[in-house]
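One protein chain is absent from this view; the other protein chains keep their places.
Entry: subunit A
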Amino acid sequence: MRSKFKWIFTLLVAFTMQFSFAQEKTVTGVVSDELGPIAGANVVVEGTTRGTTTDFDGNYTIKAKQGEVLVITYTGKKAAKISVTAASTYNVSLKDDVVEGKDVVIQGYRTVTKQSAVTSVAKVDSKTIENRPNANVMNTLQGQLAGVNITASTGQPGAKSSVIIRGIGSFSANGDPLYVIDGFPSNSDNFRSINPNDIESVQVLKDAAAVSEYGSRGTNGVIVIKTKTGTFGESKTTFRYSSQYGLTELQTPKYNFISARGLLALEKEYGTGLGVSLSDADIAAYDVDTDWVDYFFRTGQSSSHNLSVENNGKNINSFTSVSYFDQEGTLKTTGLKRFTVRNNLNGKSNNGKFTYYMNIGVGFSKNNEDPSIGTTGVNRNYILGAYLGAPYLDPNRYQGSTWTFDEYNNTPGLLATPYMLMDKLFQYRNLVEETRLNVATQAAYKITNDLTARIRTSAENLTTFRNQVEYPNSFNALLFSNTPGVASFDGGAFNGFEDINNRREFIFNNLYQLDYTKQFGNHKIGLNGSAEYNFQTFQADNQRQRGLNPQTFVPNTGAGYIADLGTNDWYVAQASAGRSRVDYISYFGSFDYDYKEKYGLVASVRSDRTSYFAADNQSERFWSLGGRWNIDKESFMDGASFVDVLKLRGSIGTVGNARIVDGTVYAPIVPVRYLDIYQPTNNTYNGGLGYGINFGFPSLKWEYTKQWNAGIDFELFKGRLRGTYDYYNRETLDMYLGQPVTNTSGTGSLNVNSDASLRNFGHEIQLAYDLIKNDANEMKLTIRANAAHNTNEVSGIVTNNGRIQHGTVNVSDNGGMYYEYYTIPYVGVNEANGELLFLDINGNVTETVTAADQRKTGKSFQPKWQGGFGLDFDYKGFFAATTFTFVTDVWRFDTDYESLMDPTNLGQFTVASELATAWTPTNTTTDVPSLSAANLGSDDLSDRFLRDASYVRLRNLQIGYKVPKRFLEKTFITDLSFNLQGENLVNFTKWKGYDPESPRLEDLYQYPTPRIYTFGLDIKF
């Protein structure tokens, strides 16, 4: 080290000698980044050929005149420009380009510049994520990332979204991508305890080369999340506070609910229900008309507060944040409250050789959700009550649980559905509290300038507590009592129950890595070897107390528990516990080669071992190969000066998946799937034990995906037009399949590595164009769009002549789509008799159909095209941004509508007003079949309620004002902005229901995603 210092010193003297020669002087300094000095950074005097590179300690020396500008560049860093003034020393801290979200991408475990990347990656940065009012960051990303299909499954704040990257890859296996947070492959099930405002960037790795180093779990793509950090450099402290207040409301459906009078009249005509007992005059005078949707849903309020402190220093920097988020769901009783704390600390030794970080995130959330959403429990699912409650019922009649029980007994019971659910609003509690502690650490040491050793140790501890209560003497407690309808204070049994569940999950990850890079002239090579150990375990205990004393019961205190009696077994408490564990051990290595930054090659291999399989099948190897050609660097492109970046890249490789079945990571071994498992079961027959058999597939092994990808990246016209295009083809082999097996074997299906395979191929394009870029006017208008087209193809099914039928109306056929709809065309109403008409398999119109008339439709619930587009507009501090999202060719059954069109619901539930126009002998030209059509049941096999759920949606609209700096000069504030925004504002869709967005084949009484309006404020000081 000393010798190098001398060498610099020498040079300096030489320059000094030249000082008088011209007005040029010698400028020196150190170029560094947050991890320490940067060797090999380019320092060029702008507009000249004078240039140098930094030495191993980041030092540079260059001749420059006062007034000239130094441009310092380094791959992966944002270029810095320094005007040379009277001073002679300029230390420069280069910022990681990840901060800008444009030019750095992740390739396996490493970060490389976009120019040298061989991979297909989609990325968004904090600007897109910050201050959006979604509790779960994945909801915010919808429509931002080409080829990533994100679908909210429920309007419950913070709930997990369905994320499918480049199409569904497996029939039976888990389809979740792998989530990596700050280098830590983490829990995919739960994001509600993470504060989206802490996130610096989210990158989605899609192709083989990008995900291969996560090979063991990368089949479904990898989502890499990086949280915010400080930077090394001048000591500086920045505060930022942002706050939002908002309202959430239900999206508006296009269903026509019948009025109370209309329903009564229809009941009278149909001969069932309250309407029958009323005269026409009574009906005309009936003045109750309740909107039960309005009763069970509400305009929710939301608020959030974020305070963060970024502290920069020479050898240590930190990012600290505290946040509170509170969002009421649109459905009464539901909501999410969250408190998070994060502290990300980066440090380095004075000589820059040793660097480390420790990112600690703590999240605590309280989630009130209803577990009965989507069920048909009339006494459980609020949404069923909202959608189907008869409008002639008056909520003001409700007088408590016993009243509800009597009402249920004295009306056609199910008519009392809204009252039962009103009772549940007051008499039921479900609270899930989650504490999430994430620690991600890394320590690295530069052994030599070319060789770095790295250790990562990360852990997550997730504690979940659930408390569910059905209050004693609530309607449901009275109903399911051993003394139905008789409350304990009337001499009945002590009713109700309380559940207390605790779950603790621990995830641990340990990575050892050696990194070697070397440049020989124009050749640059990199070698990397890693060993990784991943461990996940959970332990759970559950208790249920039945029999609560209403006098003393207080939830979650144990007060009011009734003890078991000798005379009956009604109050026996139930206890259960569970534990499981999964391990992965992996070794992987990669090789990088670059020639003149024009050509690049990346190869990787990986070997994985997991505890999901029998010892012989635990290991699997994966590989990938990627290459690029930076065409813009070629001399023949010198003439095309409008081309800034033009790169061709391609990759091929394999990745694996060991999660045989959907569910948690533990589901594949509870029970073990590779053996016939005999599990003793309690109280199986006449009180004796039994043996449950879970049939296994002995040769179960890894499922793997073989994929290739070709893409092009470009930036034209000084970066005004930017984009990428990708073609991909991925095929899942040895695919996990719940293989239908002869029922005589003792089971209906067996999870196997099947001969069947799924192939997804398609195109992805992402574009952005700065339509207006007028710095003088402070005006900028950017248009951005992304779209992905996916084709999904099934092959290799051996059973049943290459077909698997799923339930009644879906099939997967060799050569066809995954879960293609398989129905009989519904063609309308027979004018002669009001019966439904269908097309039989021979194309004849008929009233009578069988399963043999079903046919494939070419329709599926997976979109063909999906993506988003929008624009960003800035003008003198005013800004506006929109994001539209779209999906096409999505078909789903509108089961909510089917239910409203079901005449057999008359007398108990409400219906659509169309039913009033049903066929009658005097009203023969109608599209609504006779209310008493004999073949209404044939609907089940038909496409009558199969609907196009494609949509274009104004997903997000923001308008705001950033107060110009000149107004803030005399205050402590450095930045101040206000914004107004809305989510899910407008839908353009044929779908009639509340929400066209859903990952399901059909929706029945599901919780729609809300429309959200917020006002926010953002201050930096």
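As a working rule, a contact is a pair of C-beta atoms (placed from the backbone, for glycine too) under 8 Å apart; a residue touches a chain by one contact, two chains touch by 3 or more; residues count from 1.
Going forward, contacts and distances are computed from a predicted model.
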**Request:** Out of "Tol-Pal system protein TolB", "Multicomponent K+:H+ antiporter subunit F", "Putative outer membrane starch-binding protein" or "ABC transporter permease", flag the one the UniProt entry gives for the chain missing from this complex.
**Result:** "Putative outer membrane starch-binding protein"
**Message:** Among A:89, A:350, A:635 or A:686, which one touches the chain that has been omitted from the display?
**Reply:** A:686
**Prompt:** Quick one: which of A:400, A:663, A:937 or A:964 touches the chain that's been left out?
**Reply:** A:937
**Asked** From the list A:133, A:472, A:903 or A:1016, which touches the chain that is not on show?
**Response** A:903
**Message:** Among A:92, A:390 or A:582, which one touches the chain that has been omitted from the display?
**Reply:** A:582
**Request:** Kindly state which of the options A:743, A:844 or A:922 is in contact with the chain not pictured.
**Result:** A:743
**Selected residue (touches chain absent from view) among A:72, A:163 or A:479** = A:479
**Complete:** Where subunit A meets the chain that is not shown, the residues are 270-273, 276-277, 376, 378, 408-409, 412-414, 445, 447-448, 451, 453, 479-485, 510, 512, 514, 531, 533, 535, 546, 568-570, 572, 579-585, 609-615, 618, 669-672, 675-681, 683-693, 695, 697, 739-750, 799-801, 803-805, 807-808, 850-852, 902-905, 907-908, 931-941
